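Missing here is one protein chain; the remaining ones are kept as they sit in the complex.
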Amino acid sequence: MAEIAQLLINGILLGSILALGAVGATMIFGVLRFAHFAHGDFMAIGAYFALTVVTVFNLPVLAALPVAMLMTAGLAVGIDQVVYRRIRRVQPVILLISSFATALVLRSLIQMIWGSSNQVYQTGIQMPWRIGPLTLKPDHLLIFAAAAILVFLVHLFLTHTRMGKAMRAMSDNMDLALITGIPADRVIMWTWAIGGALAAAAGVLLGMDTRLHPVMGWTLLLPIFAATILGGIGRPYGAIVGGLVIGCAMELSTLIIPGAYKPAVAFAIMVATLIVRPQGIIRGSL
Amino acid sequence: MDWLSLLAYSVFFLNLVGIYAVLVLGLNMQWGMTGQFNIGVAGFFAVGAYTSAILTTGPSDDWLGGFDLPFLAGLVGAVIVTIPIAWVIGRITARLRTDYLAIATIGIAEIIRLFFLNEGWLSNGTRGIPGIDTPFNVGNAGYLLIVTLFVAGTYWLVEIAQRSPWGRVLRAIRDNEAATAAAGKDVARFRLEAFVVGSCIMALGGGLYAHFVGFISPEAFRPLYGTFLVWVMLIAGGSGNNRGVLLGALVVWIIWSSTEILAGLMPTALIGSESAFRIFLIGVLLQIILVSRPQGLLPEKRPRMPGAGR
Partner (left out) sequence: MSLIKADGLYAGYGGVDILRGTHLRVEADEIVVIVGPNGAGKSTAMKALFGLVPIRQGQVEYMGEVITHQPAERMANRGIAYVPQESNVFPSLSVLENLELGAYAVPGDLASRLEKVFAIFPKLQERRQQPAGLMSGGERQMVAMGRALMINPHLLMLDEPTAGLSPRLIDETISRIQDINQLGIGVLMVEQNARQALAIANRGYVLATGENRYEDSGPALLANPEVAEMFLGG
């Protein structure tokens, strides 16, 4: 019983990180209509941006977080302007391959600039709290709180700002958005900025929880896509639920199958969703 | 560099070009002919390689060895094992739209890789399977002959398939699925068939690879080597076009090898890791191709229909 509770805690933690990544991915998926394979690597580069800020300016990680988010947002918009924008006008299908190439370019850049060995934000071991048979690191609370705050901010953005609503509109019905006179290019830029920023946040939190490694983002890409599909493409709230469900499923699965197959669990849920209910499990419109 | 080493290097290099050419021909059957976006090439590559390795190596405590079958049996086995796997995967992914198909196939490829990584009793995990022999122990030059034969044979088969009634239906499906379905063709079945055949060809490539390199491990089937390079070859050569595919395989391997030379010339302080730099270069190269000339080097020329003017 305690084992299950512990796994659930780990699952919620992993789930919060996945949720953060999935919200960004689903917005990109919804507005731009393609699965962005470099999303995981945006997470990674965000984490590494934060690492540089931490080591150069001697700041705590959470202070570096907004800087990393800003930098990654800029990077995402830049890549779209230089590469994706030209391709999507001509051949939308090629975008997938291009995003794959972007993923590799980012990953190799990380290796070239920061090296391929594992790195951490702060050395030393944190003393975990013990609550009965359960173990919780203080960092876990920070991660969960940070994720919750960011998700709430995204919610405010999507429901209370003109641009946020425009983004939801474009995700809902692209043609009608154009007819209504919503400026597609500007909405797309904002989508990349927010998607990139959220990915960076997820990456930093992941780095806090585990460690930094050039393939850290790629490893989570599949679970993030699974969360996106589970929650319904273009549905940010669905993505949050999806992330938490997938996170918990992955952790709980270790009760019956070897831990190495955790991504397979996420994948199985995703395939099941695609076959049984492709529009996602979240009922209703949001 | 003296002529002998240059020759030896070329032989080595051409072997790999040939093996990858087979892989790309398989991918072309899926993407070029039916528009199925399979980013999981590495998966079938791995299945083919491992199956062939397991069937042809001697007994061992570290992996499922001991069959000691000859070279051709290994290849045939690779293809046969792939058929049901590809069939199941094809059925699952049959109705998926492009993006979902991409995600699903990459998921499958990763899981296959995880499988070979973890089921050590079968594959010896990260340590891999060594000692995979070439038939009659020929050297690289002899093997090149074998590879060339297989490339030629596969090319010939694929070309025939394309011009056959079966191939024409596939083309019709790719160009206008709705109309073809309305004409009464079972679209799902044709796509599945193309998917399975393409996957079997990839497995064949995997088998050829295993015997050439002599040693395989999950490392060789990471997305970069297993899938990405193959896609770059397909795009560079011109999708849908088998001749372009061969050209693409050659050109991309030349470029890939050149990146090694280029990386060697760069000061380490600047680029950190040579291998990372090479990946960086080829990623940037692909982006440039995609932005400027996505139709590739040899854009598709549709085979002449009997009676058509053109």
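The letters A and B name the chains in turn, as written, and every chain counts its residues from 1.
Just so it is clear, a residue touches a chain if its C-beta (ideal position, glycine included) is under 8 Å from a C-beta of that chain, and two chains touch if they have at least 3 such contacts.
Because the structure is predicted, anything quoted here is derived from the model rather than measured.
The hidden chain, counted over the whole complex, makes contact with A. Check A:70, A:134, A:148 or A:184 against the missing chain and you find that the one touching it is A:184. Residues 162, 165-166, 168-169, 172-173, 175-184, 235, 284-286 are the ones on subunit A that touch the missing chain.
Simple rule for what comes next: only the chains that are shown with their structure count from here on.
Separating the CA-averaged centres of subunit A and subunit B is a span of 31 Å.
Taken in their complex, subunit A has these residues touching subunit B: 29, 33-35, 37, 83, 86-87, 90-91, 93-94, 96-98, 100-102, 104-105, 107-109, 111-113, 115-116, 218, 222, 225, 229, 258, 260-261, 263-264, 267, 270-271, 274-275, 278.
On the side of subunit B, the complex with subunit A involves touching residues 37, 39, 92, 96, 98-100, 102-104, 106-108, 110-111, 114, 117-118, 223-224, 228, 231, 235, 271-273, 276-280, 282-284, 286-287, 290-291, 294.
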